[in-house]
Structures are given as C-alpha cells and as structure tokens.
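Reading through the structure tokens given below for one structure.
Note that one protein chain is taken out, while the other chains of the complex remain in position.
All chains are identified by letter, namely A and B, in their written order; residue positions are counted from 1 within each chain.
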Amino acid sequence: MSDRGKIVIGLIIFVLIFTLPMTYNMVAKNKAVGAPELEIPPEAGKECVRSTEYMRPFHMDLLNEWRDEVVRHNDRYIEGPDGAMIEKSLSNTCLDCHSNKENFCDRCHNYLAVYPYCWDCHTTPEETAQPELVVAQQPKEEN
Amino acid sequence: MIEKALEGGKKYWTLIFVLLGIIGIGVIAYLKQFNEGLTITGLSRDVSWGLYIAQFTFLVGVAASAVMVVLPYYLHNYKQFGKITILGEFIAIPACIMCMTFIFVDMGQPLRILNVFLHPSPHSMMFWDTVVLFGYLVLNLVIGWVTLGSETKGIAPPKWIKPIIIISIPWAVSIHTVTAFLYAGLAARPFWMTAVLAPRFLASAFAAGPALLILLCLILRKHTKFDVGREPIQKLAVIVTYAMCINVFLILMEVFTAVYSGIPEHIDHLKFLFCGLRDAEGVMHASLVPWMWTSSILAIISLILLLVPKFRAREGLLVFACLAVFFSLWIDKGMGMIIAGFTPNPMHNVIHYMPTLPESLITLAVWGIGALILTILYKVVLSLRKQVEPTRYKD
Partner (left out) sequence: MGIDRRKFVKVASLASLGLVAGPPVKALANEVVKEAEHGCEGCQGDYLGAPRAVHPPKEAKRLAMVVDLKTCREHPDCTACIDACHLVHNVPDYPHPKDEIKWIWKEHFEHAFPEANHQFIEEHVKHSSGLLFCNHCDNPPCVKACPTGATWKREEDGVVMMDWHRCIGCRYCIAACPYGSRSFNFREPKKYFAEQGKKPQPDFPMRMRGVVEKCTFCDERLARGLWPSCVEACPYNCLTFGDLDNPDDPVRELLHHKFTIRRKPGLGTQPEVYYIV
C-alpha cells in the first residue's frame, strides 16, 4: 500500500504527543514532587471514627455512605470510638478535629488535582457565622 | 462511508465552516452558562423552562416525522419514496441529537445527567422520554447506516433490518406521545393538561417534519443536482396538507374548550398568548402576542396554499407554504406552548420571560450542530448515490 509511509509518520506523531508528559520530564530531568505533608490535626490523639489506614484511601466512600444514610434514611448518628454517639456530619463532626482544612484536606486534594464538590455547599468553621448570632436572631418579640 | 464527508466543493466547505463558527460562538456562550449558572438565561422560578425546552419539544416532532416517509415506503411499498426515505431517516438523527443537546444545556447540573440511568424512576415521564428518545436515535442510526451500506454495495438490505424498521414506526409515534405526556400529565399546568396534546403534537410533527424535508429536497435539487423528482415532493405536500389541517383543527378544539367553558385557569393562558395578560400590579404582559398572531396568520396562509391543488402543484408556492408551516409550528409548539404553560403561574401571577442573548446564542449553536450533522449525513448519501449511479448525474 502506498499509504504505509503516511500511516507510520502519523503513528510516530501520535506516540510522541501521547508520551510528551513523560518524555518532557525525562529530558528536563524533572523529579516527581514529593507527597504532600499533611498537618496533624490540632486535636491529635483523639481517635477517629476509622483507622488512618482506612481513612486515607476510603474517606470519600465513608462520606458518601454517611451522606446517603443522613439524607435519604434519616439515620444521623453513629457510635464513635469512645462509645459516645456522634453526628454523621462533615462540617460539624469531621471538621471538629480536622479544623485545619487548608493544611489537611486541601493539601492532598490539590496535590492530586481532585476538587470534591463537598465544599460547594458544606462549610468550614471559618466560613460560618458564630453561634451567638443564631441566638440573637431567634424568635423576634414584638415591642 | 463517512470519509465521503471529507471531500467536497467550495460551497460544501463554506457551509461547514459557517456552521462551525455558529457552534463556536454558542460554545463560548455555554461555557459562560456552565460557569455562572442558568442565571444568564431569562428563566426564573416561575417560568422555569423556556427557549431550550421549547426547541426540544419542537424537534422531537421533527425527529418523529421520519415515519411519514418510512411508513409509506416500507409498509406500503410506495416506490416513489425510495430516494427520499434515507433523507427522512437522516433528519431524525440530528433532530434526536439536538433534542438531547437541548435537554443537556437546560440542565442545572449537566454532569449528573447519568443519574437518570443510575437511579431509574419509571414513575417519571422524563425518564421514559430519555429512554425512548435514545432508543429512537439508535434505531435510526442502525437503519440508516445498514440500508445505505447495502444500497452502496448494490445488494438488498439484510433481512434482520426489516423488523427493526417496522419497530421504528410505532417507536416514532411513541417518542412524541411520551413527550406530550411529559406535559399533559401535570395537574399543576392546566394549559398542558389536555388529552389532545399528544394527537396535536403528532399532527404538528407530521406537518413540520415533511415540510422541512420538502425544503431540503428542493435545496438539494438547486445546489447539488441531486433530484428526488417531482412525484415524491407532491406526495409529501399532500401529507403536510392533511397533517396541518388536523393540527389546526385540534388547536381550534383547544380554543373552543377553553373559551366556551370560560374557566379562568384555561382561558387565561390563551389570553396571555393572543391578547396579553395583566400581572398583580396591573402591568400588561404581551410579549408573545405578535408571535402568536404571526403563527396564526402563517398557518392560515399555508392552509390556503396547500389546500388548493393548483397552488400546491407549483413548487414556488409550495416553498412558501412549507416555510409558513414550519415557522408557524415552531412558534406555536415551541415558545407558545412552553411559556404559556408557565404563564400565569400557579398563584395566577404573570411573570415576564424573555430569552437573553447568551441563551439565544446557545440555542442557535444547537441548531448549528443539527445542521452540521445533517449536512454531513446528506453529503455522504449524495456522494454514495453518485458513485452507485454515475450515469444519472450530469457532472
């Protein structure tokens, strides 16, 4: 076939473009950026609902599970590691200990270029109004 | 087969690039919508569907109308339609794709669209509409490709395609029926809650679709030397005539029921369409009035041109009639139908809706996508036909 040359050239161009990220790094002798260093939560020592080994790869599954249980099945509490009941809540339970979202959640998420949409709706303590405000705006009295 | 789309004359490429330009502008507008939300449209909590869903409704009809050439050809063995059947089927493909694209751009969370299949809800008409529309697209892709392939090779189409073609006939009726059910089942919207909505949708579809096919055939004859012949066009014109008569009849039924009974919930939507309606503050809202009267006048003109055989037989007048049918129905069944359903709202308030510029650009781009797909498909058909019967073409 007379098209053989064209096909081979096309294939080579394809392979070159496709492997560009690797070849570029090889040629430029770039080293992989080290794994992000996560800041230990301020409340270190308090036990989490699951082990670190579980949480690191599967926290998103747990959150999805909680989400469905709370929203769809009105099943809102879970027994914590110390036996006390805790609320299945990202903003109000997870962030109680992991209050350092920027240095904990975000560092890893940014490194991996994942942008979970949790934060489109759920809030961090810094973002929200202080509880006093809620009290102040409770039922209005006339006069 | 598709490689035929890559070779063409200057006219062909000009058309392709103009369409790509329109699509490009629309994509930019859509990126704006994607980033900022549907706030860039004219929609509100009261008029929550508008231009996009109007186009969707109209185009489901165009997609379904392929049955008007498929049925005579395959069921009644009407040979005259031999050359245009594939053209009709190939209108259905871009029409389906445009419907889906309009649904997609109307979505608040487009990335979650697969939730419709992940969490199937058979009680929702929206779910069924997605299913039948998708099925219809697949049917037409398969039928079109297989029959065209066989024709190119000069062999009879494989036997297994026949039952699929037969299935596609009731399927076409179903897509528009289910689309009508989408509206007709809502107790909240008295304007839509009418049993004649599905028949009316079908009648208008079988008028608008074949009218478009006639126009396309005449364009092809003028610009490509591909002539389907006079007979099938005249036959299609008869189909348009009957369908348009039934459609106008059904609309008049609606008007009679609403006006004679005088129930405000029913008549107020028509008042909004044809006279304008005052809102709670006494402000008149009549944005659709000129459109609806244009639609009505076009419908009357088209009926005069179509019903008189002498006029219908003259292709110059037929073009006018088909354009009138198409635009009359585009207004009435698209914007008129959807917006009037939301106006007045359930609290009997009138809320103003007017499509915005980005909304219109996105709409135009989706039509551009449809036109592009149609152009490519027709180009393939024409090239293959030329190859098969070179003697028939003068160039």
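The definition used in the following text is that a residue touches a chain if its C-beta (ideal position, glycine included) is under 8 Å from a C-beta of that chain, and two chains touch if they have at least 3 such contacts.
Because the structure is a prediction, the values reported are computed rather than measured.
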Chains shown that the absent chain touches, full complex: A, B
Selected from B:Gln80, B:Thr152, B:Asn345 or B:Ser360 as touching the chain missing from the view: B:Asn345
Candidate in contact with the missing chain, chosen from B:Tyr12, B:Tyr78, B:Phe127 or B:Trp171: B:Phe127
Where the unshown chain meets chain A, residue by residue: 67, 71-72, 74, 76, 91-92, 117, 120-123, 125, 127-129, 131, 133-135, 137-142
Residues belonging to chain B that touch the chain removed from view: 36-39, 42-46, 48-49, 103, 106-110, 112-113, 115-116, 118-119, 121, 123-127, 130, 182-183, 186-189, 264, 280, 341-342, 345-349
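Keep in mind that, in the parts below, only the chains that are shown with their structure count from here on.
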Chain A and chain B, separation of their C-alpha mean positions in angstrom: 44
